[in-house]
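Dropping the structure in here first, questions after.
Omission of a single protein chain aside, the complex is shown with its protein chains in their original locations.
Take a look at chain A:
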Amino acid sequence: MAPAIQGGKDYLYSPSENVIASLQPEVAALSRWHGAPPKGIGLEANLLAQSKQYLNWGSAENAHPMDIFSLAVTDKQTLTAGGSPDIKIHSTADADFPLIQSIDNAHNVGCHHIVTDGKGSRAISSGFDGKIKAWMCQDGYWAAEQKLTADLEAAKAWAIALSEDGQYLAGVNQEGRIKVWDLAADATQIRDHETKGSYGTCIDLSADGRFIATGHADGSVYIFTTETGRMPFSLAGLVKNVRTVAFSPAGKILAAAGDTRVIVLYDTASGEQIASFTGHTAWIMSLSWSSTGEYLLSSGFDGKIKVWSMQTKTCVATLSETDKAVWSVKWLPKTGKTEAFATVGENCSIAFYCEATG
């Protein structure tokens, strides 16, 4: 049995009273959104009793000239990267979501992954040319971490994930190898796990740092224990390309999805498949857990965005404001009482949504 996790809030089996209570509408939560109430635009209202509504909270239109492939969030910012060479930083502390910094020429041939640590003090980005770069944040302003970037010169990975404390970078490459680098020790490679060689498309590190999960082109999903470097069990993977894997905040559940259009949930203590969510009709590109683990967010190649309740195991909201692919979705760190998330993709914009209350 895996060690008990402190403060875990994953709703694995039967929801507690607390969960239900927390789903009640919060009074006056909108005061957080700077006066003007958000407009509900083009939302497909789900009329089920437990449905929720997410309102268009605003957007940074055409934030990039080309597709935005990746999105990372901190307490007050979004970091976005894609087809253009720059990384853009927008503020989420202001309802206009202003651009506050543009790191020009970060990746000349474009960037497909950008990740941040839990504190929002470090970011790692990965370019289409295979170059991995490190960035640090001071007083809300990002600068290149030159030495670390040089140390990462030999690091090769497609998908990357950064540990909560920013010390460990995990990556999976095109040969399906999973590696971990210690960024506090000159980016020394400390782990090298081999899988069956299928293209590694996605990776996640659990917030407590105990697990690494990867998804692969042949549909396989792996979980490694970071402490031992072993696979505690083999998972029954998906049949087709896996495009996204995500650990719940307490690390008890791993969600995986991709071309099968189904989201599969695994119990990380046993490796058993505990649930699957169907409803998407296109490839699923991205998954993100809300900070409490109550909701799972997913986005599809067809532009559809869905919110799934872990309590009811159903889809509680579907947004279809665009028919362009949504490459990445992320819940914003919960700063008020209301949950909000950001989405990026083929339409070159960053869109923000918040939960409708009352």
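Throughout what follows, contacts are C-beta pairs under 8 Å (C-beta built on N, C-alpha and C of every residue); 3 or more make two chains touch, one makes a residue touch a chain; residues count from 1.
Please note the rule applied: contacts and distances are computed from a predicted model.
Enquirer: The complex has one chain missing from view, so what does its UniProt entry call it, picking from "Glutamyl-tRNA(Gln) amidotransferase subunit B, mitochondrial", "CTLH/CRA C-terminal to lish motif domain-containing protein", "DNA topoisomerase (ATP-hydrolyzing)" or "N(6)-L-threonylcarbamoyladenine synthase"?
Expert: "DNA topoisomerase (ATP-hydrolyzing)"
Enquirer: Taking the full complex into account, find the residue in A:N56, A:S121, A:Q174 or A:T225 that is in contact with the omitted chain.
Expert: Missing-chain contact among the listed residues: A:Q174.
Enquirer: Quick one: say which of A:K240, A:K313 or A:K337 touches the chain that got left out.
Expert: Touching the chain that is not displayed is residue A:K240.
Enquirer: I'm checking contacts with the chain that's been left out. Which of A:I100, A:M136 or A:A217 qualifies?
Expert: A:A217
Enquirer: Return the single residue from A:D75, A:D129 or A:E272 that touches the missing chain.
Expert: Touching the chain that is not displayed is residue A:D129.
Enquirer: So that we can see where the missing chain sits, which residues of chain A does it touch?
Expert: Counting over the whole complex, chain A touches the hidden chain at residues 65-67, 69, 82-85, 108-110, 112, 128-130, 174, 199, 201, 217, 240-241, 259, 282-283, 301-302, 325, 327.
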